[in-house]
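Heads up, this is only part of the complex; the chains shown haven't been moved.
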Amino acid sequence: MELLRTLLFVPGNRPKMIEKAKGVNADALIFDLEDAVPLAEKATARRMVSEAVGSGDYPHFKLFVRVNALTTNLLPDDLEAAVGRNVFGIVLPKAEYAEGIAEVHLMLLERERRLGLPEGHTRILPIVETVRGVLNVSQIAGCHERLVGLAFGAEDFATDLGVERSREGTEGRYPMAQIALYARLTGVVAVDSVFSDIGDDEGLEENARLAKQLGFRGKLVIHPRQIEPVNRIFTPSEQEVEWARLVVAAFEEAEARGEASVAVNGKLVDIPIAERARDLLALAEAISKQQSAVNFQKESEK
Amino acid sequence: MELLRTLLFVPGNRPKMIEKAKGVNADALIFDLEDAVPLAEKATARRMVSEAVGSGDYPHFKLFVRVNALTTNLLPDDLEAAVGRNVFGIVLPKAEYAEGIAEVHLMLLERERRLGLPEGHTRILPIVETVRGVLNVSQIAGCHERLVGLAFGAEDFATDLGVERSREGTEGRYPMAQIALYARLTGVVAVDSVFSDIGDDEGLEENARLAKQLGFRGKLVIHPRQIEPVNRIFTPSEQEVEWARLVVAAFEEAEARGEASVAVNGKLVDIPIAERARDLLALAEAISKQQSAVNFQKESEK
């Protein structure tokens, strides 16, 4: 499973923000060609994004491009701008059907062949953000090996349902449960929605914590100041990592003795708990590698 | 989508309540032949209801008749009493299968032909109020074009599940999410359950607000005093309408300039937000038309 704690949206038509994004500490950037870009600027944005991802200036990020939905006539040109060696994947809004993703796959394949990239090089992160998408999660999940995750779009979902998005996310509970379970079932990352109120730090943290508790591994963010708190919430704490080390070590010794459980600090550790500990350690290691890459990059820029 | 904020149950065997209902401000009346009417009075109730709906005295309401469930032998006579020119639809309790609704459709069709009414004149509002009904919502929703909505019956659902209905509605969260999503998917109104405690104004409001947040557009009510608060909750506020007007106007200007987003009062408005605003304006207009009809009726009665 890929490390995708924070995915920062960067408007594809804003040179300053594209430049500034180089220095942020997100796990991924999403250059946006969709909602942030007015129709009149789509062509300009495609050029800017294409140049940015081709520049090699974002080596320590997973780079995504959010293209326009399959139902628009903008998608082919968007993909033309998006697909490339440095691009980890595309973010596909308003995902509703497995067939739609199969269609996008063919369009990607054609471009990958033309550019001499390995087939399947470009991953897909679909955003489930319509009523139909939510009710079709079971068919979207696992429909293609390009899928790297399933993201939830709370704002558009609320609109499509005809309600105002609530701070507590009442209306999103069922969609989130569906997305988290199917992501886990198919071994991909569940990515939570943006939190739109940039000034509401407490709301952001509550929002991210709830998502984590429901099984999400990361969150879309729309402002650099949201990166630190979200990274923090989706990163295991030092105590957790310490606990996981103890548990894994104790459990491995127990297994070597032919035992299926062991006491750690007075608490019984059995297979499921040992698995959870291993999961935590793998996550901590991925985070540490990512942090090294960021630091190396920052050093080399000095 | 029809305007159905409040649907008031009127016992079919109570002449005073049938009379009194003429003056209430609900969007719809439901003359009840089911739970409110003891077996010994079903025939009397049918006559009273048939007379009431035939009288032309309820011109500004959508008139429904709640018939007995398909599993009873009471349904054919109920439909005989219910179907008529002034009757907007029937409320079908304990809906569980698409097949059941297809059966009711044929019974309605036969009566409509006999009475010279347009085929499909009589709409159906099924109440999902059993465990099986909840688990079959996906097959009930959209199974017939007569469907005008999907209603939730929290009391019977709790009983069928074997629990006491809670004030917070914990046990109803999953059913409500299912009903709201499938209603929206199929373009019909999600109608929330009755709130039985007539004296508990605060409980009623919380209950209605939760339903609204989950995507419901209206609520069954059992007492005239419940109408005003429920209407209010399912009516957009003046500020909301004002905001929606601003947003739609600004967005249309932006679109004319070839732009896909615009700032309104310092906040970005993109396509989903503009759609939500249009939705609010359409609702406000439907409410204003309904209110004019009520007022005209009250004037002409003076």
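We just call them A and B in the order they show up, numbering each chain from 1.
Simple rule for what comes next: contacts are C-beta pairs under 8 Å (C-beta built on N, C-alpha and C of every residue); 3 or more make two chains touch, one makes a residue touch a chain.
These numbers come from a predicted model, not from an experiment.
Colleague: Give the total number of copies in the whole complex, keeping in mind that only 2 of the identical chains are shown in place.
Modeller: Copy number for the complete assembly, per this file: 3.
The definition used in the following text is that only the chains that are shown with their structure count from here on.
Colleague: Nearest 5 degrees, what's the C-alpha rotation angle taking subunit A to subunit B?
Modeller: 120
Colleague: On a C-alpha centroid basis, what's the spacing between subunit A and subunit B, in Å?
Modeller: About 40 Å separates the centre of subunit A from that of subunit B.
Colleague: For a test of understanding, state which residues of subunit B touch subunit A in their complex under the given definition.
Modeller: So the residues of subunit B in touch with subunit A come to 138, 173-174, 177-178, 180-182, 184-185, 210, 212-215, 217, 254, 257-261, 270-273, 275-276, 279.
Colleague: Looking at the complex, which residues from subunit A come into contact with subunit B?
Modeller: On the subunit A side, the touching residues are 35-40, 131-132, 134-135, 155-156, 158-164, 166, 170-171, 173-174.
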